[in-house]
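FYI, not all chains are in this one, though none of them got moved.
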Amino acid sequence: MPSYVSDKEKILLRLRKMEGQLKGIRRMVEEDKYCVDVLNQLYSIIAGTQKVAAIIMKDHIKGCVKDALTRNDHSDDYVNELVEVVERYTKR
Amino acid sequence: MPSYVSDKEKILLRLRKMEGQLKGIRRMVEEDKYCVDVLNQLYSIIAGTQKVAAIIMKDHIKGCVKDALTRNDHSDDYVNELVEVVERYTKR
């Protein structure tokens, strides 16, 4: 089971909502809606994605990473992998 | 016509691709895929959204904003609105 299993329903709900929003944005563009209205909707996709990422990252650190370090099982691999993910989201 | 009309097909292509990616991410979560794999896919949604936003912002400045200022037609409204959008994306 992945570390986010207890937040799975919350995550799926957010992802489904974002799919709807993205479809709505595509329709706005198809119907030639005003640039700034499209930009504002696009921003909510970024914010929504960051929120989902924050939930999964929290669960991953409290789950997989903590477990690997506690049992000292491939712990360096988990630490290096976490550092890479955090760096990607930080440098953005 | 909105300022992005000449990039419309390019934008729609990117949005459709992102809808597919988002659906793929939902499936990954449903199938309990590994946290970091989900996080890496989520990051590509952020990058993709920023790319679409950059295209529309460029078109908007070169189109709507430039037109409004050239004709001095509600130009302050356009300038204030642009400042707001840019601030939102900058402060993030």
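A and B label the chains in the order they appear, each numbered from 1.
What we mean here is this: a contact is a pair of C-beta atoms (placed from the backbone, for glycine too) under 8 Å apart; a residue touches a chain by one contact, two chains touch by 3 or more.
Not measured: the values here are computed from a predicted model.
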item: Copy count for the complete homomeric assembly [2 present here]; value: 4
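We take it that only the chains that are shown with their structure count from here on.
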item: Intercentroid distance (Cα basis), subunit B paired with subunit A, Å; value: 17
item: Contacting residues of subunit B [partner subunit A, same complex]; value: 1-5, 8, 11-12, 15-16, 18-19, 22-23, 25-26, 29-30, 32-36, 38-40, 42-43, 45-47, 49-50, 52-53, 56-57, 59-60, 63-64, 81-82, 85, 88-89, 92
